[in-house]
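Only a single protein chain was left out; the remaining protein chains are all shown in position.
Right after this comes chain A.
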Amino acid sequence: MGLILLAEDASFSRTMLRRALEKEGHEVIEATNGKHCLEMLENHQPDCLFLDLLMPEMNGYEVLEALQHQGKHLPVVVVTADIQDTSRERCLNLGAIAVLNKPPKPQELKIILQHIQIINGGDC
């Protein structure tokens, strides 16, 4: 069981993803935009971050850039409706460990959570 920060502005997608992650036995805390996400990271130490790209205030790319700038080693999974190859590459270049298209399939989530568990040496 791990702690997951979920940054997503759309309440529908946030609810669906939260349910799916909780079903896998994880605790989920939420941020509603990129700025809120960075603020949450100042006060919490999640095992991983699930990050939307298109958000108000600060988008997902800007969050990835900020994390890279801070040298934070947090596994980030981007969950986006954007299926462009260039967007996927940009996220991976900015340090995301995976890019999932919305809505993510349960099997994809299971695999990525197992992968994060290995990276973190047990958590998540």
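The rule is short, and it goes like this: a residue touches a chain if its C-beta (ideal position, glycine included) is under 8 Å from a C-beta of that chain, and two chains touch if they have at least 3 such contacts; residues count from 1.
Quick note on the criterion: contacts and distances are computed from a predicted model.
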"Transcriptional regulator", "ABC transporter ATP-binding protein", "Chemotaxis protein CheC" or "NADH-quinone oxidoreductase subunit H" - which is the UniProt name of the missing chain: "Chemotaxis protein CheC"
Interface residues of chain A (partner: the chain not displayed): 9-13, 15, 54-56, 80-87, 101-103, 105
